[in-house]
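The following block contains the structure, expressed as structure tokens.
Every protein chain except one is present and positioned as in the full complex.
Chain naming follows the written order as A, B and C, and within any one chain the residues start at number 1.
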Amino acid sequence: MGRALQPGLMTAPPFIDARGITKRYGPITALDDVSFELRPGEVHALLGHNGAGKSTLVKILSGLVRPVSGTLTMAGEEVTLRTPQQAQQHGVALVDQELSLVPALTVEENILLGNVESPFLQRPGGSRAATREILDGLGLRHVAPSTHVRDLAIGERQLIEIARALSRDARVLILDEPTATLSDTEIEHVFRAVRQVVAQGRSVIYVSHRLGEVLELCDRASIFRDGRHVETRAVSELDRRGLIELMLGDVPEPSQRDGLHEDAGEVATVTIRNLSVPPRVQGFDLTARGGQIIALAGQIGSGASEVLRALAGLVPDAQGDVSINGKDVRLGSPRRCVDAGTVYASGDRKGEGLFLGHSVQLNLVATRLPALTRWGLVRRGAAASVARQLIDVIGMDRKRMRTPVVSLSGGNQQKVFLGRCLEQHAAELLLLEEPTRGVDVGGRMEIHDLVRVAAAHGNAVIFASTELDEVLDLADTIVTMHAGRVVRTLPRRLATSAEILGDMTHGNSESRAGVAA
Amino acid sequence: MSSVALKDPRRTRELARTSAPFLILALMLVAFYVLPQLSGREATVFNVFNSMQNFAALGLVALALGLTMIAGEFDLSVVGMYGLGSMLAVMTGKDSALLGLGIALLAGLFVGLVQGTIIAKLRINSMPVTLGGYLLLLGLTATIGHDDSQSYPNLSVGSSLDSVVAQIFSLRSLVAVGVFVVVTLAMRYTRLGRDIRAIGGDRRASRTAGVPVDRMLIGVFALSSVLSALAGALIAYSLATATPDPGLAPLIFAITAVLLGGVTLAGGQGAALAIAAGAITLSLLQELFSILGTPTYVSSLITGGLLVLVTIIAAPDLKQWWRTVRTRRGGPTASAASVGSSPAATVTGER
Amino acid sequence: MTAIALRVNQLLDRRSLPVAQLLLRVITAAFAAILVIGALTTEGFLSVDNVKAILGSTAFVGIIAVGITVIMLSGNLFSLSLGTTTAVCAMLFLFALQAGIVVAIVATVALGAVLGAAQGLLIGSIGANAIIVTIGAGALQEGGAVWASGGSAVFPPKNAPGMSFLADTILGVPFAVYVLVVLAVAGEYLMRRTRFGREIYLMGENKRAARAAALPIVALTAGAFAVAGACAAIAGVLIGAFNQNASLLVSGTFTYDAIAAALVGGSVVTGGRGSIARTVAGAVVIATISDLLLLRGYSTGVQILVKGAVVLVVVVLLHINQREGER
Partner (left out) sequence: MSSNSGSFDRLWGRRRAVAVAAVIGAAALAGCGGSSSNSTTAGGAGTTGTGSASASADAGGGAVKGKKVVLVACGDVNPWCKVYNQHILDGLKAAGVETTYLQDPFDPVLQVQHLNQAIAQKPDAILVVASDDNSIVPAANKAKQAGIPLINLNGRPADAAVPLLSSSIAADQAALGTYAAQNIIQGMKAQGKTSGNVIAITGTAGTNTTKDRITAFKKELATVPGIKLVEVQDGNWDQVKTAKIAQQLFAKYHNDIQGAYGMADYQAAGIIQSAEQAGLKLGVENKGLIVTGSNCFKVGIDNIKAGKQFGTATQAPGTEGDFVYPLVLKFLGGTEIPKENLNKEARVDKSNLDTWGAPCSLA
């Protein structure tokens, strides 16, 4: 359980004192009048679901994002952080959730990269000894500082990222989901490093979904929900259930909803056998039936999205036996997979989904132009009527038909995107990655309804999600994944939130932190 | 994570990649020596000198372009600045060559800073910006030079720049070599090299890591323009002439040399020394053409083919394309082991 | 320098974006004012004949620019070999006239399309960089043309059958202008109404999304370059007929002029935005400015200088404007 608090910790003046921080992204309020303080020598956990506001706070503290309002005091001095360099000068080092390593550079170069105190003149390999020491401390004995980061495995990269933060000798070390892609031994190394840091009187902000880690490592925890700060408590006062209660607001009872379509069809429509997606996923098996909604629940790096991308034909070297309605699908080409009846909706809505500058109408019909074309000409009437049909299905105002998608809210953008992917008559298998990422609560409900309707029409739906709520709310069958492998497959009505959370965050090692459900 | 076991092939691949430009240069040297003899001619030390003269002019332009490519951008205006640099040096350096050189370099600095600021701060694609810049500089060069080639009366400047040093060098080519040495050292022994490669490799990651991305970008464009202006000024003094339009030949040379030097268009990779190797290779090739008296159309076929070939090899999706082709042609043979006796292996697919 | 940087930073700040828009309007207005004042005070500018002259000088560049716009819309930057393709096609056209005018035109357009498609295939399938592939392809075309023609200029055969209409005027306006208008209308129709056009727009807007949505990226890229090559070939036919002789000297400054026209028309090199109609407008604007400068006696250098400045200003301002639209 939580460490005993160091004497004087509660009374020492806070190193970081943030008051009334508010941040909006368009219509979404990511942080709403949040206050937060960090004391010297503590490991402070930030807890909450995806979208609760933790990452936004972290970005503000590290100068990547500027708040709309609020004050930030560091070491008693009010500061405005415009750039990551300024945050660094104030002693903040960040390990971002998204890796900020440059694959084309070597390990050593990456560790030195962006360090404002690194000298102008450098010798190649000049800091090799120091680098070596940090790497060794993180259990990376086998990694040479001259290795290119592009040649490292994902877990190793994560540790390099941590090594960089450690090398900066910062007053505050922010670790945003540092362990999502790590193995147990690797996690142990991270823990040791964190303990060393705080032993020197420095502080660590630790963002994690993994409650066991929080209980084991952290002194205090601040819990966030829907962009608001709920509470800050000493971890020693809390147990796992208490944390979950604070995070969820209340503990939802399982089986609020029956697995609607669990028994909808007798014939398996989609079988996946021995799917491998280099470099992470091995031996993935799954059978999905029409009408069924299957969740692939797992953290970033679990392999869930890789499975979807492979099934969509977007991974050239993915292999495995996939058949839809008895017809075999050869992976590796989006065209072939679409022709076989798969539809994929990427989680990266802006980068890989929508055509932002174009109208709602064109976005809605973008993938079905072949069917709407005669003699090479797009039949405008038909296209318009299909678009009208779809815009009605997703419940948007028809007046917005000609609006560029870029000017819509995130929720509406996602509806347009999914509207395009759902309702494909030919489709048999819907692959949805993070279907409600960046969508507010209202939009989320509507999108979930859309997915259910699609399933009711007989499509098999597989979605990948990192969000517990979404998994529990939407799925008939839950497949939890960790580190590229399936942990467990169980029907929704038998699943509890604690169990799923446990599987997603601990993989097979749930006993490690002693918090088996 | 068996990175220990995999280390060796990776190292080999890396070594092959970084040493390719030098291997090509070695091959070129062999060809340079052998090919003339096959047609009853010979390559002399003077030919090496002459190649280095060409390197002195266009190698610097290649370096200018190459640095922006390493940083993940593309400076089409190098050839415009090359022209303007030569015109300014000739027009303002009549009394003092150094003054003319200084003015050319300052103009380069200014142009680079302006273009760099627009590109970095407004985050506009460098291609259209530098294309506009190219046209503008070209117009400016012609306007300053009254649409005419301008002669530089002080021939002694050029002849001292071009006098032979150590058989194969001239003062001018030594300046170019010196610039390459300085840039190589700076890329290797200061944090600049790392930062330039970082912003070319992954700009978002670099920003997050704390690299002053905008400042670096502006600096790279400034350096690119200054180097182009330097190349222009030196060649102008050497020819004792500045022309109102340098044509596209310097740009084509620079692009080919940079690609031969192993710089990829995706950015993040490349070294000044390798660019030098690429530029020297190409200079030797041009000299080889001239030793053999190759007709223009043959040399343009060869250089065009070379450019397309290098681009194909450097294309980002080549591997992926090849894999796709292979799976389409050969079907699942490659995956037979994992497929086992499942029905997928026997079905030939949907066509 | 810092002051400038600060200004630019302010421009980027959300609150001062109206300033950017204001700047856009001011510059546009200033430009229009200069044009109007210039037009009023320049002898011979405001006349029907001069309007015809401007249209006539827009034609060839405009036709090539129509093609280059399709490339830009497809998200593949631009081609630097279209000028050479034009010259090569002009040569082939005059040569092929022996076989009759119809055969000559069809063969020439086919050659242009094939040359373009070959480059497009390379670019689409393995992601090769468009600029460099097209530079290399330009050199190959040039070398190939000299090799095939033996370096001589190509002349139409004696009694060239029915070619003269290509260089004639209809109602005082050169035939090429009508071709441009037809191509622009057809191009707009192609891009707006056909599946090919719509998918080009989509691919140019977001190539990754296009791939995920299983659009035929290779075919679209090859198609875009083929259209551009065909446009260059049509320009080649007209230039061949107009010049009555053809050699590589024809290529001139077409490539850059066409790119400038598309940029001034507001096409975005990274794809998805812009239109053929706007490109033609851009070509007319450039031709008008060049005409004005010529009539006022400015040198070639100044004309290029102004062209570059207009391109630069339009690129920057449109970018600012577009960013604002996305907020």
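Operating definition for what follows: a contact is a pair of C-beta atoms (placed from the backbone, for glycine too) under 8 Å apart; a residue touches a chain by one contact, two chains touch by 3 or more.
Every value quoted in this text rests on a predicted model; they were computed, and no experiment measured them.
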Worksheet item: Which of these touches the unseen chain: C:Asn76, C:Ser125 or C:Ser267?
Response: C:Ser125
Worksheet item: Which is it among B:Phe74, B:Phe221 or B:Tyr297 that touches the chain not included here?
Response: B:Tyr297
Worksheet entry | Contact residue for the chain not shown (choose from B:Asp75, B:Asp202 or B:Glu287) | B:Glu287
Discussion item. Suppose we count only contacts with the excluded chain; which residues of chain B make the list?
Written reply: 38-41, 44, 46-47, 50, 53-54, 57-58, 146-153, 155, 158-159, 162, 235, 238-241, 243-244, 246-247, 249-250, 286-287, 290-298, 301-302, 304-305, 308, 350-351
Discussion item. Suppose we count only contacts with the excluded chain; which residues of chain C make the list?
Written reply: 43-45, 47, 49-50, 52-54, 56-57, 60, 114, 117-118, 121-122, 125, 140, 142-144, 146-147, 150-153, 155, 167-169, 172, 174, 216, 218-219, 222, 239, 242-245, 247-250, 252-253, 291, 294-295, 299-300
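Everything below uses one rule, namely that only the chains that are shown with their structure count from here on.
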Worksheet item: Touch graph of the chains shown: is it line, ring, star, complete or other?
Response: complete
Worksheet entry | Result of counting contacting C-beta pairs for B-C and A-C, higher pair | B-C
Worksheet item: If you average the Cα atoms of chain A and of chain B to get two centres, how far apart are those centres in Å?
Response: 40
Fill in: Inter-chain centre distance, chain A versus chain C - centres from mean C-alpha coordinates, in Å
44
Discussion item. Using mean CA coordinates as chain centres, what's the gap between chain B and chain C in Å?
Written reply: 27
Worksheet item: What does chain B use to touch chain A in their complex?
Response: 1, 3-4, 6-7, 10, 14, 188-191, 194-195, 197-198, 200-202, 204-212, 268-269, 320, 323-324, 327-328, 331-332, 334-335, 338-340, 342-344, 347, 349-350
Discussion item. Could you list, by residue number, the parts of chain C that touch chain B in their complex?
Written reply: 1, 4-5, 8-9, 11-12, 77, 122, 125-129, 131-133, 135-147, 151, 256, 259-260, 263, 269-270, 299-309, 311-313, 315-316, 319-320
Worksheet entry | Footprint of chain C on chain A - complex, ascending | 312-314, 334-335, 337-338, 344, 346, 351-358, 362, 366-367, 369-370, 372-373, 376-378, 380, 404, 406-407
